[in-house]
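Structure first, commentary second.
In this view, the complex is presented without one of its protein chains, the others remaining in place.
Here is chain A:
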């Protein structure tokens, strides 16, 4: 029986003592029995999961900063409470990803300071266009993020839906909340802002570039 355990391939324990089971060094038990991300079986899987988690973390961080920028301008207006509510949900998302990253020893993207500033500037500048501008920004960003989460869900489902059940659950939940934000934005006259089409596409292009870069850097 012990043999069988030892014949397993190098497994990275959730508590991340990177240790080959063959080497007979005791695996550290994860203090939390429930772990969202399964232990990667090889370095390829680890890379893939790392990339997914890194870009999701960067995305939530950016969204956080965007809402912060919007609040800085519109915080005291009528839409303040609405934006605050959406911001609180994003904070929860970010916290969840922080936990996942720490647990799985994933390197956060090196561009975080850049997303910090860029997100805030984006949020603040669109909010200066008024409430409709802020809503348009929300719609564009949330649509990008939802698309991105959807493609991740597709990728994970293609690979092995059972293995990634918990992770898929988390991503699906977050995607649903982002879609809610998107719909909220539309309800609150996002489309009435002048240059809506241009603004929306410009922001989405920026988001796509940000996602591409955060996966790699």
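FYI, contacts are C-beta pairs under 8 Å (C-beta built on N, C-alpha and C of every residue); 3 or more make two chains touch, one makes a residue touch a chain; residues count from 1.
The working rule: contacts and distances are computed from a predicted model.
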Which of "V-type proton ATPase subunit", "UPK3B protein", "ER membrane protein complex subunit 2" or "Ubiquinone biosynthesis protein" matches, in UniProt, the chain that is not displayed: "Ubiquinone biosynthesis protein"
Residue among A:46, A:65, A:148 or A:200 touching the omitted chain: A:46
Candidate in contact with the missing chain, chosen from A:98, A:125, A:150 or A:204: A:98
Residue ranges of chain A at the interface with the undisplayed chain: 3, 6-7, 9-10, 12, 16-20, 22-26, 28, 31, 41-44, 46, 57, 97-98, 101-102, 105, 107-108, 110, 112-113
